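Pasting a structure below so you can have a look.
The complex appears here without one of its protein chains, the remainder shown in place.
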Amino acid sequence: MAPTDHDHVVPVWIYVAVLIALLVLLVLTLVTAFFDLDARFHSAHLNMGVAVFIAMCKAFLIILFFMHVKYSSRVVWAFAGAAFVWLGILMTLTLTDYITRPQAPTVAVSPYVPAPAEAPGPR
Amino acid sequence: MAEDLVIESPHSLVEHQFEDRFQQKEAATLGMWTFLATEVLFFGGLFVSYTIYRHQYPEAFRQGTLDMKWYLGAINTAVLLLSSFFMALAVRAAAVGSNPKIIRYLVLTIVVGSLFLCIKVTEYYIDYRERLVPALNFSEARPREDELGGFTRTFDKFDEWFDSHVSPPIGKAAVRPRNEQLFMLFYFIMTGVHATHMIIGIAVMLVLIWMAHRRRFSAEWHNPVECFGLYWHFVDIVWVFLFPALYLLRNP
Amino acid sequence: MAWRVDLLFFFELAVSAFFVMLIAGLVVYFSIKYRRRSDDEIPPYTPPNPMIEAMYFIVPFLIMLVMFFWGGYVYVRAKQPPANAMQINVIGKQWMWKVQHPEGPREINALHIPIGRPIKLEMTSQDVIHDFGIPAFRIKQDVLPGYYSTEWFVATTPGEYHIFCDQYCGDLHSKMIGTVVAMEPAAYQAWLAGTIPNEPPAVSGARLFQSYGCACHGQRAPTLAGLYMSKVKLDDGREVIADDDYLRESIVEPAAKLVAGYGPIMPTFRGQLTEEQIFDLIEYIKSLGAAMNNAIPGASPAGPQTQPAGPVNGYRPDLLPDQPPARQPPDYTPQGARPQREQ
Partner (left out) sequence: MTAIPFVSVVEPPRVRETYLNATHTLRSWLLTRDHKRIGILYALTITFMFAIAAGGAALVRINLLTPTGILDEPSMYNKAFTVHGVLMVWWFLVPSIPTTFGNFLIPLMIGARDLAFPRLNLASWYLFVISAVLILAVLFFGGLDTGWTFYTPYSSLFSNTHVTLAVTAIFINGFSSIFTGLNFIVSIHKMRAPGMTWFRLPLFCWALYATSLIFVLATPVLAITLVLIGIEHLLRIGIFDPVLGGDPVLFQHLFWFYSHPVVYIQILPTFGVASEVVTCFARKRPFGYAAIAFSSLAIALIGFLVWAHHMFDAGISPYSGLVFSILSFAVAVPTAIKIFSWTATLYKGSVALETPMLYILGFMGLFTMGGLTGVMLATLGLDMHMHDTYFVVAHFHYVMVGGGVMGYLAAVHFWWPKITGKLYSEFWGKISAAIIFIGFNLTFFPQYVAGYLGMPRRYHSYPPEFQVYNVLSTAGASILAVGYILPLIYLLWSLKFGEDSGPNPWHALGLEWTTPSPPPTENFEETPVVSAPPYAYDLQSPTAAAVT
């Protein structure tokens, strides 16, 4: 960003428009949540995907306009992006373990198990 | 030593290590973004754990989601988006150098942010009455109606009415699955850490209001307001992801 | 497996030694050859050499690819127990190893095994994470509470070998050690015959099954015969394989994965059964017949078997609880087990 005497002052109507867009997205995410998209489109995680996608749209709007990234230097873009890339690394690589596990975890019994009340026959 | 500050104008302070206020401003902004990157991964650890457990115990976590009051969450989302909007206006007021406007919008932000916290506390109270708080009173058996108290029962009645009208039927279990406790644990930790961030934010805003009252900010120097704005918006973004993750994944 | 690990190790050791010698040799040689002769000396500029820089990148990369594939191969081999392996159950607890043989004997901190036969350990912990390691066989596996983890090996030379707990587990971590006693098959039989008579786990399991009144199974609840390793359709539409983990979960947390068409009528046995008793029950269910088509792909006709599982575990449903514990070892035919040199 070239140094100017004053900050980039964004007109108020942009903020109002962004707020309205965010609220519309909120309504949209509510509406989609109550339709069983998975059953309708025979998919596994469509409901979740749509919810996450809408959340990402909302986050983008906030980051670009409320947080002024649209008007900021490339370094700021890089740092804003890097955090999410790293989060993606953590999420993806951890999931590589869990979704490929041959065995699901089962439940553990408490380590402090008393012997059953009626002992099952003589040992 | 560091005390020799170069005074450019009464309201613009450039600390000795910087060449000029542009360098200072850019450094402050980049520093804040770096800190926010840290925060992303701080919450990220929770989101990853939550995702893994949701993957492991889909049904228990869905039952947990069904015990959430989604409409309170939705109202809260709108409230928080509104507070973010006011915060953006406060930063804009700072950019044009108007201290009274900064105060006005920061006060509005605090009011709306406090409303969010109030609703959150209400939810915690309902969860408590419904015996959903791990380590305190979580029970797999749902409490009887007469144990709920009138306030909580009202919400329950609405839930029942609403859930009976959605299709397909959501299939709320009569007895909570054991691992729902894990969901509730993450619910409380995630929303709790988020609320802690908001409380810290409100405290900082009070300081900023005081500074604005002293007319410390100007069009040339308002880094604290701007950086704090980034923080507040970030807290908002966290909620934007928390809301669908905790409240909305209801379908079987 | 041991020789595979050793061969890989000595390969990597040779590569490593070569590079350590190379670097150390060059450093010493350059330090002497180009030592500073006067304080004013300024060596000339050496222009960068992209070819050499590229070699830095490519040579290590290629060597490491070899190591990766080789190591991966050894690892994958080590993670796949042969179908005819003899299963022995192991429970880790602070600070001892409890071993259950399929024939009945139970041991603490010792593991008697016949040589020449693949042994598969099915392991769990009843408190913290342990790790069952036998350095002589070059294997090691964490033993987690709430999971069944497995490892397998074939002993080839009779003798006594260390068992170490390799995952720090508290005060007496270093006392959580034991001995593998590898014996000639005949000696192993003699050892089995000489142990204190003990019910085989499947028999104990059958007894438990009766005493806890699990009579619903076969009527209002799914039948257990032929269940083991069969595909089970759940009420939410998923299909799971009824392996040890599934059986365990269904005992401890029956509501977690309901079989399609049955209601959640089974009470939870969480907190009422020990890890050993759960092992016993699973062995009993196994003795009711395994779905061999899943256990050994292509080995037997489709459809769950209710016939004795034979080589897999050696327990027959005719071993009713009231009969004396079996002393006869399971018939062992080394099908598919190639003779291997170990150690």
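Odds and ends about this structure:
To keep things simple, chains are lettered A, B and C as they appear, and every chain counts its residues starting from 1.
Basically, a residue touches a chain if its C-beta (ideal position, glycine included) is under 8 Å from a C-beta of that chain, and two chains touch if they have at least 3 such contacts.
Note that the structure is a prediction, hence the values are computed from the model and not measured.
Considering the complete complex, the chain that is not shown touches A, B, C.
The missing chain, though absent from the display, is touched by one residue of B:Thr38, B:Thr154 or B:Ser167; that residue is B:Thr38.
Residue in contact with the omitted chain (choice from C:Ile23, C:Ala110 or C:Ala193): C:Ile23.
Considering the complete assembly, subunit B touches the hidden chain via residues 1-2, 15-19, 23, 26-27, 30-31, 34-35, 37-46, 48-49, 52-53, 56-57, 60, 134-135, 178-179, 181-182, 185, 189, 193. Where subunit C meets the chain that is not shown, the touching residues are 4-5, 8-9, 12-13, 15-16, 19-20, 23-24, 26-27, 30-31, 34-37, 39-46, 48, 52-53, 56-57, 60-61, 64-65, 67-68, 70-76, 78-79, 94, 127-129, 131, 133, 135-136, 138-142, 144-147, 149, 162, 164-175, 177. Remark: the residues of subunit A touching the chain excluded from display are 75, 82-83, 86, 89-90, 93-94, 96-98, 100-102, 105, 107-111.
By our rule, only the chains that are shown with their structure count from here on.
Distance between subunit A and subunit C, defined via averaged C-alpha coordinates, is recorded as 37 Å. Subunit C has its Cα centroid 46 Å from the Cα centroid of subunit B.
Note on chain placement: the centre of subunit A and the centre of subunit B lie 14 Å apart, centres being C-alpha means. Shown for subunit C are the residues in touch with two or more other chains, namely 253, 256, 270. Counting partner chains per residue, subunit B has residues 178, 252 touching two or more of them. Looking at the complex, you find that subunit B touches subunit A at residues 20, 22, 26, 29-30, 33-34, 36-38, 40-41, 44-45, 47-48, 51-52, 55-56, 70, 74, 77-78, 81-82, 84-85, 87-89, 91-92, 95-96, 166-168, 178, 219-220, 226, 229-230, 233-234, 236-237, 240-241, 243-245, 248-252. Residues 59-60, 175, 177-178, 252 of subunit B touch subunit C in their complex. For subunit A in complex with subunit B, the touching residues are 1, 3, 5-10, 12, 15-16, 18-19, 22-23, 26, 29-30, 33-34, 36-39, 47-48, 51-52, 54-55, 58-59, 62-63, 65-68, 72-73, 75-76, 79-80, 82-84, 86-87, 90-91, 94-95, 98-99, 104-105, 107.
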